[in-house]
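One structure is given here, and the rest of the page talks about it.
Presenting subunit A:
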Amino acid sequence: MTHPLELGSNLVADKLVEKFRECLESEVAEGFLTLLLDLMAAVLFFNARYRENIKRFDACYVFRTADDSMVVTAIFRHDRLEVWPHRRKDAQPNIIITFQNPKALRNLLLAPKADILGSMLRQEVRLEGNLNYLYKLAYMARRLQLIATRAV
Partner candidate 1 sequence: MASVASPAVTLSDIQLVDYTLETLGSLGELRTQCLRARAQVCIERAKYVTEYLRDFSVPEESAELRRARAMHYFLSNKAPLFFDDSLLAGTTTSKPFGAPVYPELTGLTIWPELDTMSTREKNPQRISPEDAEELNLRIFPYWMERNVLETTRTRCHNPPSMRLFERIVFFLAGKAGAVSHTVPCYRLGLEKGLNAIMAEAAAREAAVRGKGTLSAEEARQAEFWQAVRIALQGIVNYAGNLSRKAAELAEQEANPARKANFVRMAEVCSRVPANPASSFREALNAIWILHIAVHAENINMAVSPGRLDQILYPYYRRDIDSGSLAVQEALELLGCLWLKLNDNTNLVPETAEELFGGAGTVPAVTVGGVDENGQDAVNDLTYLMLRVTELLKTRDPSLNARYHYQVNPREYRDRVAEVVANTKAVPAFYNDVAAIATLENQGIPTRHARDYSVIGCVELSASGRSYDSSSSILFNLPAVLELTLYNGKRPVTGEEQIGPQTGDPASFRSFEDFWKAFTGQLGWLIEQAIELNECLGRTHQECLPTPLLSGLFEGPMDAGRDLIFGGALYNSSGATHIGFADTVDSISAIEKAVFLERKYTLPQIIEALGKDFAGAEELHAYLLYRTPKYGTDDPVAVKNSRNLVAFLYETYQRHVNYRGGRYRPAYWTMTNHAGQGKLAGALPNGRKAGRVFASGITPVSQAAADLAGCLLGVASLDALQIPGGEAFNLKYPAIQDQDDLKRFSQAIEAYFQCGGIQIQFNIMSYEMLLDAKAHPENYPELLVRVSGYSAYFKDLNDAMKEEIITRTAYDLRTGSAVAFPERAKSMLPGN
Partner candidate 2 sequence: MSAGRPLIANIRRFSLDDGPGIRTTVFFKGCPLACIWCHNPECQSEGPEIGFHSELCIHCESCARACGAGAICPDAAQRVNREACTACGDCAEACPPAALRMIGTYYPPGQLVELILRDRPFFDVSGGGATFSGGEPAMHIEYLSGVLEELKRVGIHTAVQTCGLYDAAAFTQQVLPYADLIYFDVKLLDPADHWKYTGRPNAAILRNFRQLAATARSKLVPRMPLIPGITTTDRNLRAAARFLRETGYSACQLLSYNPGVIAKRRTAGMPGLEELPEALPGVEEQRRWRETFLEYLAA
């Protein structure tokens, strides 16, 4: 029985895990969102256990910077994650997450010592829509964090 955190051997996934872990440890968390979603998509593809999280789960997340210089749409449907580098007209977002910088987004989703208070003070993240979708996504992101930090 596959351990829930094992990915099986897959070079692409391994590389993503490596990069993700580096991002977690870095100060500025450059490229956090892309790394997170790419890794998530990969793990969803390879790991049946992890994929159960999105069985019959249809959702649309929009991530954007305040000036819209970066917009990412993440759509969960048909047991898959699709990531688009722009807003999708055909999908109504369940939640829109506006963030100032990648570090703010990382602090929002991951643990431990998430500087939530600091985030709020600096108004680093704005949320519009159904918060439960954020909670679910954060759960899945933390799962990935566990994978990345336990993988040898």
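For anyone wondering why these and not others, all candidates are chains of the complex that A comes from, given by their letters.
One rule holds in what follows: a residue touches a chain if its C-beta (ideal position, glycine included) is under 8 Å from a C-beta of that chain, and two chains touch if they have at least 3 such contacts; residues count from 1.
All figures in this text were calculated on a predicted structure; none of them were measured in a lab.
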Single touching candidate for subunit A, where 1 or 2 all sit in one complex:
1
Residues of subunit A touching candidate 1 in the complex
52-53, 57, 109, 111-114, 116-117, 120-121, 123, 127-133, 135-136, 138-139, 141-143, 146
